[in-house]
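Removed: one protein chain of the complex. Kept in place: all other protein chains.
Note that the chains are named A and B in the order they appear, and that numbering of residues resets to 1 at the start of each chain.
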Amino acid sequence: MNSIRPSSRLPGLLLAALALAAAPAFAEGPSAVVGPVHLPPDVAALPVEQAVLASPPHVPPPITRRTPARVVVNLEVKEVTKRIADGTEYTFWTYGGTVPGSFIRIRAGDVVEFHLNNHPSSKLPHNIDLHAVTGAGGGAASTFTAPGHSSQFTFKALNPGLYVYHCATAPVPMHIGNGMYGLILVEPEEGLPPADKEYYVMQGDFYANGAYAGGGLQTFDTPKSIDEHPTYVLFNGAVGSLVGDNALTAEVGQRVRLFFGVGGPNLTSSFHVIGEIFDKVWLEGGNRVAQENVQTTLVPAGGSTIVDFKVEVPGTFILVDHSLSRAFNKGAIGMLKVSGAADRVVYSGKEVDAVYLGSAAEAGSVAAKRQDELEQKIAAEIKANPAIAGLAKEVRIEKGKQVYMQNCFACHLPSGEGMAGVFPPLAKSDFLQADRERAIRIVLKGLSGPVTVNGQTYNGVMPPQGEVLNPEQIADVLTYVTNSWGNSAEPFTVDEVRKVKGE
Amino acid sequence: MKTRLLVVHLVAAALLLPAAPLLRAADACCHAPLAPAAPLPAASLYQAEADFTTDAGAGFRLAELRGRPVVLAMFFASCTYACPTTIGDILRIREKLPAGLRDEARVVMVTFDVERDTPAALRDFRESRALPEDWVLLHGSADSVRELAALLGVKFKREADGQFAHSNLVTILSREGEIVHQRAGLSGGLAEAAAALESAIGVEAGKP
Partner (left out) sequence: MSRLRCAFLRLPRLLLALIGAALAAGGAAPRGGEAMATIPAGVYRPVSRATTDPETVAVAAFRLDALPVTNAEFLAFVVAHPRWRRSRVSPLFADETYLRHWAGDTELGPLAPPDAPVVNVSWFAARAYARAEGRRLPLLAEWELAAAAGYATPRGRDEPDFNRDLYAWLARPTPDVLPAVSSARPNIHGARGLHGLVWEWVDDFDTAMVTGESRADAARDQNLFCGGAAAAASDPGDYAAFMRQALRSSLKARQGTASLGFRCAADLSPP
């Protein structure tokens, strides 16, 4: 390095850079050390700051400066054994000792000097692909680092947004499946709107060589990963990492912001907070609010979202992947505990607890009386509203068709035409449409003996359906047959059926 | 083997303390010129023990290159893709130097193909390509070639059809055998390589 003779053609700064680049590099071909980048004077003049990294669920404070900086990020890769579920440990591979890895917060226009330090105790080489990086591999080749070594590369944050970073060393699903992912926020130049609480949550699927919370030390299971059958689907790397004493907290009236990402390696998340509506969603982690008033937002593997919501009432709000087996059986549950005064108009809490037995209620009991009153009220409202009444008839016909196609079609045929001389037709049947009560009675109690239908005599036996079908089904099927194949009639009601049944 | 190494170290200890030995004692009598007595820089490739043979059939060690800057590339004679381009690029790097400096550097080409690129085959290669007489074409044992490749960071692998997959790297060595520049790939980088070579030429051996 000191052996380079200054040349008059080279400006001093350039010479210094050349000298650095010309230092013996022990280069390893293309993935190789190419030497520090030569920063143009305007970049070299930027203030240098050390990035403050935060462990989940915490987020570094918002960036207050309104000009770019050179930000130095030091991230350590460490393989650690930690609790994944009660009584069960797992060997995680981490960025910064946690799953997800440390949260990195920079500003659009920043020039980042990134150091990836692979701890000497690591079993494997690792690297990092930051989705915030514009450049082949997102930094993967430049940061491919053997255990006990360190790599450095520089990138400029061109696009604001919330980005996933992850390890891209083969076999990639294993590195991600062991927890090697995190989020890097590139704040827009003007910053994000203020929030009272900011939290960092990432979902990941884990494939363990044992059962869910099966005890002992578990490690990665290759076949389960290939088949995409996760043992755990977790928020922040462990069952219960965001519940009980670890729950996220906020106070009534505060604006809560969640930086949510999905590391994968395989699953997409239907991210939902039970009992809250996202006021704003920066869909897929992009840099503008793309949607308001969202119940569930889809977050792809290797993707993110920013959600804001003001908490209006106190209580415990559950974070889930709304693919609910993952929440119920595999651990994808977190909690946001909101404290403060209740607003019972926004949410009352349970006002009444009463017995409800539905149609099984004993005649004359309080419950049956309440049920009857309810049904009458509903029937009156339906009757008074032609739009609802029409809809009700359509629903009846649809349900009746299902009954017909199970119980009636074998004789009367799907077309309602019956078989000449054997099974009378229902389509355009004068007999059927002449007498509603007779029709109900025949379905309930069967029919034998000669009848004349559309001028033809039939003398067969129809079995009773009263034990097979309940009054509602009979009303439905009669509504169907009297409104199909050219027939037309008022819908049959349950009351009409009950009346005939009680004869 | 052990005995010979022991001798090496005794001689080395006597001659060169405290530096690492440069040459094998057993070979020291047979090669001229002897390496200068000054210790080599820590990063000098000329500490390597690899043995080579020139296309004239003479034994050769990298330390013999000490004193002049070197443009070094690895290749194989039957390569039809990258190696001819690399040879052309080396000539172009040379042409980018000021006229008076063009003969200051030596060009060294070392073959991967230890089976087919015998010294005689390399001689044929030199003649068929009309390579300048002062270019050094080297054949070595598989062991030596692998060691040199490791020192340079050149990856290579023999493929099923007998061809070689390999990194495309041109390395500039200082007069003392230190890597001062590497040009990776087949496109671009010639001006940078020429600048690095010119810097290396501009430095007198032992006088920073």
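By our rule, a residue touches a chain if its C-beta (ideal position, glycine included) is under 8 Å from a C-beta of that chain, and two chains touch if they have at least 3 such contacts.
Just so it is clear, the structure is predicted and the values come from calculations on it, not from any experiment.
Contact with the undisplayed chain is limited, among B:Ile90, B:Ala184 or B:Ala200, to B:Ala184. Taking the complete complex into account, B:Ala150 is the one of B:Ala38, B:Leu91 or B:Ala150 that touches the chain left out. The chain not shown here is touched by just one of A:Ala170, A:Ala384 or A:Ala434, and that residue is A:Ala170.
Considering the complete assembly, chain B touches the hidden chain via residues 1-2, 5-6, 9, 12-13, 18, 20-21, 42-45, 47-48, 79, 81-83, 143, 146-147, 149-151, 153, 155-157, 159-161, 163-168, 184-187.
Contact between chain A and the unshown chain involves residues 26, 28-31, 78-81, 91, 120-125, 127, 136-137, 140-149, 168-172, 174, 178, 209, 219-223, 226.
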